[in-house]
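Report on the structure given below.
One protein chain is absent from this view; the other protein chains keep their places.
== subunit A ==
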Amino acid sequence: MAVATGKSFASRFGVHIAVFIFVAIWTIPTLGILVSSLRDKDQIIASGWWNSFASSTQTEAGRLPPASAQVEKDGKFVLEGNIFGDDPARDISAFGVKSSAPTQYPARTIADLGDGETLQLNADGSFVMTSTKPFEGERGQRVYYASSAPPKFTTDNYNTVLFSEGIGRSFMNSLTVTIPATVIPILIAAFAAYALTWMRFPGRALLIAVIIGLLVVPLQMSLIPLLKLYNGVGSFFGVPSKTYLGIWLAHTGFGLPFAIYLLRSYIAGLPREIMESARIDGASDFEIFVKIVLPLSFPVLASFAIFQFLWVWNDLLVAMVFLGTEGDQIVLTAKLNALLGSRGGDWEILTTSAFITIVVPLIVFFSLQRYFVRGLLAGSVKGG
């Protein structure tokens, strides 16, 4: 018995460990950009973000003053000063004079540079350089040093990105695209789903089959014809071909099959008696729909709204084709993609922009997860 409980304890412990590892793998990547976006931009490249609470060590280069600053002391020529100037907030651990060996000497040692020259660099940045011969030249000696700086967290990156990199503007553009592209399909799909469930008309079954078929048609099929159509309409009426209206309708079209499918399966499950008694009381289909079906369908409407919102907000392809990649209509995802090209190595810009891009979906997701999961289940388990 004792052995048995011991084993089950061990296996239960194993389950905890296994789940913990999975959770770690799934959360650490996101944590990485969140932490990095709050770090000082010099520290981001100096040390890994997992070290961000420790002092970061970075190797830098500086130049001593030119020969004109030398003084003669006890038959030697001496240069003195502080390499940090008036910002001694850092700690030097080692220094060197060759780029191939930037940390050759520990701080405070008197390094013999040969040719009768010595250099001493202290932790606080103060230095003494001596020579038996006068120093010459307009440019001072180049010095490399490893210094450590205390961890520094800042919201500067957010300021930069929101107001000078154009992410703030793109954020508004994304909202302008997303809100109507979420609401319009809900309205259109809800009316259609009601008609397809509770109204009789010829061709209804065929229409349902077509919608289910369209559920899986790849977006790629639509892109070229619609691009041609939009360009044609644009040049015919002399209006721009890349407009918010254009992208709302495109998202509406691409979201409709799933919307109708999801809403129909829910509306079909509403009790028939309610609708029939309303009809006997003289309510028209419009009244039944607005006053009974819509309020009862709230959960499924919320599910679809979350889906569509996330899908439109996160979409890159439709936005790039129908709204363009330049100009003042660029949405967040396209902007982030552009930054990846133009600011490739600037991780303070990229991590901060990425976090701004994902923060809205994350809030929506966490606050409305219940509806989201319900929509997922209805959409795929029944959808088969």
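The rule is simple: contacts are C-beta pairs under 8 Å (C-beta built on N, C-alpha and C of every residue); 3 or more make two chains touch, one makes a residue touch a chain; residues count from 1.
One rule holds for everything that comes next: contacts and distances are computed from a predicted model.
Peer 1: Could you check which of "Deoxyribose-phosphate aldolase", "Aldehyde dehydrogenase family protein", "Alpha-glucoside transport system permease protein AglF" or "Glutathione import ATP-binding protein GsiA" matches the UniProt name for the chain that's left out?
Peer 2: "Alpha-glucoside transport system permease protein AglF"
Peer 1: Just one of A:G116, A:P150, A:G213 or A:P240 touches the chain that is missing; which is it?
Peer 2: From the options A:G116, A:P150, A:G213 or A:P240, the contact with the absent chain belongs to A:G213.
Peer 1: Among A:Q70, A:T130, A:S303 or A:T333, single out the residue that touches the unshown chain.
Peer 2: A:T333
Peer 1: To test your reading of the contact rule: which positions on subunit A touch the chain that is missing from view?
Peer 2: Here the touching residues of subunit A are 11-12, 15-16, 18-19, 22-23, 26-30, 32-33, 36, 44-50, 168-169, 172, 175-176, 179-180, 183-184, 187-189, 191-192, 194-196, 199-201, 204, 207-229, 244-245, 248-250, 252-254, 256-257, 260, 284-286, 289, 310, 313-317, 320-321, 333, 336-337, 340, 347, 350-351, 353-354, 357-358, 361-362, 364-366, 369, 373, 376-377, 380-384.
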